[in-house]
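One chain of protein is taken out of this complex; the other chains stay put.
Now for subunit A:
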Amino acid sequence: MSALDEIRIVFFQECEEQLQELETGLTAMAGGETDADTVNAVFRAVHSIKGGAGAFALKQLVGFAHVFETTLDEVRQGRLDPGAEVMDVMLRSADVLNDLVAAGRDGGEVEAERTAPLLAELERLAGKGPGGHGGEDEDAEPFSFDDLDFTPVAFDLGDLGDLDGGGDGPKFRVSFRPRPELYAKANEATVLLRELGTLGPVSTTCNADALPLLDALDPEGAYLAWTIEISGEVTEAQIREIFEFAEWDCDLTIEALGLADLSEIAVPDAGADTGISVADLLARIQGELTGAPAAEGPAEPAPAPAAKAEAKPAAEAAEKPAAGGEKKEEAAPVIRVELPRVDKLIDLVGELVTTQAILSQRLEESGAAATGSDLMNSVEELQRLTRDLQDSVMAVRAQPVKSVFQRMPRIVREVASATGKKVGFQTRGENTEVDKTVVERLAEPLTHMIRNAIDHGLESPEKRLAAGKPEEGTVTLSAAHRSGRIVIEIADDGAGINRSKVREIATNKGLIPADAVLTDEETDQLIMLPGFSTATTVSNISGRGVGMDVVKQSIEALGGRLVITSRPGFGSTFTMNLPLTLAVLDGMVVRVEDDTLVVPLASIVVTFRPQPEDLQMIGAGQAVKVRGSTLPLIDVGLKLGYRDAPADPLTGVAILVEGDNNRRVALLVDDIRGQRQVVIKSLEKNYRPVPGIAAATISGEGRVALIIDVDAMMSDQSFDQFILGNEPIAAE
């Protein structure tokens, strides 16, 4: 890989971060947070992408980013009000920018139909500033009002039109005071000044007032400032472009001077030669300080206040980013590490945990270490350290779900506009942390479920109004930690699941027998069956051949579960319950027949020995009374096929477990061996998913132990039937 390729990779990684910043910032702005920090962050994000893209000659991306940035600058300068309409354009532009970055990375292009309309809208918005087509009404108005104060009739729109269209063009006064950082970043004032000279005739004056005496002079300091006046056909945007990579390291104000500032027009000849000595410049400053205001005042005082008023926010804006930059430096330093390295580390720690557990067990068995002995204390210390080490390593992989949540508003916008529905999108708990693998693999199911929620869940605005609901539907995406797992919910306030229709489809497709007796809850879950799709017409939103069954599968592949709850008329909620990490689990080690199994501690409520008076038969199944309620007693050995006949409940131990939807059952096992943290090993990687089993682990004896899938144990389905029923498909 060449050095350039590596830089390219880093650039696109950074683009991802910038795009996230952009999305966060724009979302905040759309929510009314239009303070300078937020706006600047957004501007910086686009600006950085543009800067980097230029280096890789990504023309389309640079072009779009440039226009986007120009419009953002209008907002930043306070000239464009970030209202709903403007923010809508901005958000959609961010989407296109996203696509352009992706296209740049993968070597494609984005169709012009996607970029062109937005470019036009952005330009239209940006046109309100002086850099654009100044002939627009909104631009002219403040000028003419200001004029009224002084010379009521003399200055009108016609003049302004001439100003922009005319050959003489506008004139600008650029005040440029570099800060030491500018030089530290290898920028050079001379080069910038020379660049300005290429735009048109310039008159440059140097201000050396800040220059200290030689003994106080910092050789790396910045003491000189310049005032440059440009005439000719120049726009403010052109001037800003020259300073674009220096803007945050200098005090820069650009004032538009009036057309009638005639006295100044004569100057260009004198200033045309840029090789003026400092002495000359100093002399000119003197002249400027005394002469210029006098000359300016009487000639045409009107535009000056207006221009100054505009220049002020610019100066403020120029200062703010610097403050923002300092804030950033206060954050903890960050290094980029390739994920495989972290994973290798996690694997090794996993092995260490297993080996440590085996060691402890062997020591105990050998009787060499009595409890409380020095040897045992050392082993316990080792155990504690290993666990800390493991926790720390796992924390490296933990990431807030924010990164994936942030991609969703875009999906919402796209689907909303494609379906013509009005959607308010809310996210909660986006800082909830979960393993990176989980975060990454959430994007696809979430995208699909959000599409579904809008496309199938929410009603059209007319129907909503008719039902007495607000026109705008709401989709809420939330995340929270709950008993050692992460729960992610997607809720809509739509019509809820149409159960009779679902039932009808399921029957027609032969998914359920026509006479099946199903509870409402069971009916809702039918939409997750393979081959089920409620869309009567295949829409291009949800009808992509990917059904809820695939979503369910991808969540189950993560060791998670998906449950649907729905209230007719009030909407549906899709609840995902996922493990925080795919690597470790606290478990209770139990024995069933000759095998060792692990029950996840997070789902255990209590363990108890069933008493004869608590047992009763309900139908063909056994039930046990515990804590005042009667719950099914599931014989794990029987359910998993370890034995053919039910075990005697009185000889075993019951474990009261709680699964999704707070459903509780008691699991009957033969014996409990203790608790420990186990390293989760995939059973699927080399084998295949096993119903009733969540994963595998290595036990203290160094053998494989299986981890029980508590929720699957609760399902009424018989695994035997399930397996047999699938065997024709499974066989070759």
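To be clear about the criterion, a residue touches a chain if its C-beta (ideal position, glycine included) is under 8 Å from a C-beta of that chain, and two chains touch if they have at least 3 such contacts; residues count from 1.
FYI, contacts and distances are computed from a predicted model.
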Quiz prompt | Protein name as given in UniProt for the chain not displayed, "Chemotaxis protein CheW", "Cytochrome c", "Aspartate carbamoyltransferase" or "HAF repeat-containing protein" | solution = "Chemotaxis protein CheW"
Quiz item: Of A:Gly350, A:Gly560 or A:Pro649, which one is in contact with the hidden chain?
Solution: A:Gly350
Quiz item: Who touches the missing chain here, A:Ile49, A:Val67 or A:Ile693?
Solution: A:Ile693
Self-check item: Full-complex contact with the absent chain, from A:Gln60, A:Thr476, A:Asn498 or A:Gln553
Solution: A:Gln553
Quiz item: Hey, which of A:Leu58, A:Leu125, A:Val599 or A:Leu640 is the one touching the hidden chain?
Solution: A:Leu640
Exercise. Considering the whole complex rather than only what is displayed, give the residues of subunit A touching the chain that is not shown.
Key: 347, 350-351, 354, 528, 530, 549, 552-553, 556, 595-596, 640-642, 681-693, 696, 698, 702-706, 715, 717, 719-720, 722-723, 726, 729-732
